[in-house]
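Shown here: the complex without one of its protein chains, the others still in place.
A, B and C label the chains in the order they appear, each numbered from 1.
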Amino acid sequence: MLPAGRHVRQVLIEDGVLSAAGKGTLFIECSTIDVATARAQHQAAEQAGMEMVDAPVSGGTAGAAAATLTFMMGGTDSAFARAQPICEKMGKAVIHAGGAGNGQAAKICNNMILGVTMIGVCEALVLAETLGLDHQKLYDISSKSSGSCWSLNTYCPVPGPVPASPANNDYKPGFAAEMMLKDLKLAQQAAQAGDTATPMGAAAAALYGLFVNGGGGSTDFSGIIRMIRGN
Amino acid sequence: MLPAGRHVRQVLIEDGVLSAAGKGTLFIECSTIDVATARAQHQAAEQAGMEMVDAPVSGGTAGAAAATLTFMMGGTDSAFARAQPICEKMGKAVIHAGGAGNGQAAKICNNMILGVTMIGVCEALVLAETLGLDHQKLYDISSKSSGSCWSLNTYCPVPGPVPASPANNDYKPGFAAEMMLKDLKLAQQAAQAGDTATPMGAAAAALYGLFVNGGGGSTDFSGIIRMIRGN
Amino acid sequence: MLPAGRHVRQVLIEDGVLSAAGKGTLFIECSTIDVATARAQHQAAEQAGMEMVDAPVSGGTAGAAAATLTFMMGGTDSAFARAQPICEKMGKAVIHAGGAGNGQAAKICNNMILGVTMIGVCEALVLAETLGLDHQKLYDISSKSSGSCWSLNTYCPVPGPVPASPANNDYKPGFAAEMMLKDLKLAQQAAQAGDTATPMGAAAAALYGLFVNGGGGSTDFSGIIRMIRGN
Partner (left out) sequence: MLPAGRHVRQVLIEDGVLSAAGKGTLFIECSTIDVATARAQHQAAEQAGMEMVDAPVSGGTAGAAAATLTFMMGGTDSAFARAQPICEKMGKAVIHAGGAGNGQAAKICNNMILGVTMIGVCEALVLAETLGLDHQKLYDISSKSSGSCWSLNTYCPVPGPVPASPANNDYKPGFAAEMMLKDLKLAQQAAQAGDTATPMGAAAAALYGLFVNGGGGSTDFSGIIRMIRGN
């Protein structure tokens, strides 16, 4: 797992891992990187007579330690069939999202939803404070109705309703804000390359950018509630 | 149920319903209106020796017909205790959200989350199209992971994954976009009155405003995916 | 000049200034308040046989001291004709914007442009820093081309290009961020009442809300560049 597309390209192509590997080798590339680079690597692997899956994960270091990661895989049926039993040893779910690059596509689409809903939930909880509505009451109502979402139900960004959420641990990650920002920027990059307009995704990327540039990068991503609240 | 705070005030105060009612009357006010007006009515009722709950609902006309509405109630314990058994005849859930006006507060906080997540989900599905990722694949992955939310899981804004969702019925409501816009504007009004900044809620209100002004008011609120996609 | 519509209504109506004044009195109401309240006051004055102009100003305390304010007036031709020579003693420009409330309308439309462009200019200057482009160079180019605007040309939010701008005085106002926020909220209130969608105006209001809630309220409104930059 490497930080960005350029590092993966460096290792695979320029540093020679691909050319040094034997024919038929299966590459399981678990970095979260941009879709275009992932697809270019698939092509390079295929031309070299090898197989590849792009297989970014969700679940964080805790999920890795507990072998409960989710793998989102892009690649041929054949490559997926080979990679699946290996990754199942580290994960609770290994999902075939389609052809080359679709693991990355699934991850950034999912995390764009996540970033948008997290800020929306933070805003609703802060508005509730303003209106004199208890966090727990809003939690009880929304987690069971149309406001239900993972960001609220299982990762609630205020202390109390979900004891295990980072809000109860002074917003120690968990999933750091700078990692969320990275994923939101990948989504924006893909949207712009594909002539897709994503106004809420763009707003979420900008708000996490303000939060990270203001010093919140290593805070859990739910800690953006402090910026929304003003403290 | 009346459209806005001014209508409720007109009927209760100016048209004389409150002054004509007997002491101890319980008012169950089910309109979705602004929090400030709701609280002023509670005060007027209390001064007249009566009880009131503000009790906006979610579930739409279908929920009303099937007696599966959710009531979010604000008012004293005593008023709630009287109103609860009555509303349970029309609803599957009757929740006490706190004191006067908190029913309205809960509803607008919840629906602000809903409006924000719906647009986020629409953007992710359109981005998936651009990237060659099937709607069903993204649904399968996100509905079970951190992108999970009511807007995706049970009201999916593209045809297919959730057969009962309005997307399968040419976006006939359901919950009309103009009603979502009304609730988002109430949330903005409350946020501004309370010096709360809600950037995503504001963006959602603006985007639903563009959609409604462009002719989409009577479309289901999930139909905003057409504006996001450009057709 | 009073802070908000409710104070003006209090003084004029409830405290009895209007009823105590003689027939034909001219009211020059210079507060910046919401359009709806301003129009209601015109109506009350007219019914009492008096004349009124709503006449909010721009130019700040410095403009008032130097008698260089700009008055934007709403009211009848007759009321404007009476008010104009009086206000010219305090202002360099007295402009008739149309009927009752149009002074307020002009001010909030103008200041919505101002708030939007100021943040846009701040972002461009911070992006220039990132790209290694001197502030002065961008100033020289944009102030003479299509990026030309008052926020850049005469109120530049970084030290240097415009020596008199608050950026050269540690962002002491000038025009405080909390006053800009007030005007942006009035614009949002008017937009929502009129079913108008103003996505950039809404974003500007939300960003100034974050800035003010984060402690920047008494800073000059150009100081929002610090939040954009992250320090």
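What we mean here is this: a contact is a pair of C-beta atoms (placed from the backbone, for glycine too) under 8 Å apart; a residue touches a chain by one contact, two chains touch by 3 or more.
Just so we're clear, the structure is a prediction, and the values are computed from it rather than from any experiment.
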Option from C:Ala4, C:Ile28, C:Ile86 or C:Cys109 whose C-beta touches the chain left out: C:Cys109
Contact residue for the chain not shown (choose from C:Thr32, C:Thr117 or C:Ser165): C:Thr117
Among C:Met1, C:Ala65 or C:Leu127, the residue in touch with the chain that has been omitted: C:Leu127
Residue ranges of chain C at the interface with the undisplayed chain: 35, 58, 70, 72, 93, 95, 97-99, 101-102, 105-106, 108-114, 116-117, 119-121, 123-128, 130-134, 137-138, 140-142, 144-152, 155, 187, 190-191, 194-201, 203-204, 207, 228, 230
Hidden partner chain, residues of chain A it touches: 185, 188-189, 192, 195-199, 202-203, 205-207, 209-210, 212-213
Where the unshown chain meets chain B, residue by residue: 199, 203, 210, 212-215, 227-231
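Note that in this section only the chains that are shown with their structure count from here on.
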Chain B and chain C, separation of their C-alpha mean positions in angstrom: 34
Chain A and chain B: spacing of chain centres that average the CA atoms, whole Å: 29
Interface hub residues of chain B, defined as touching at least two other chains: 195-199, 203, 207
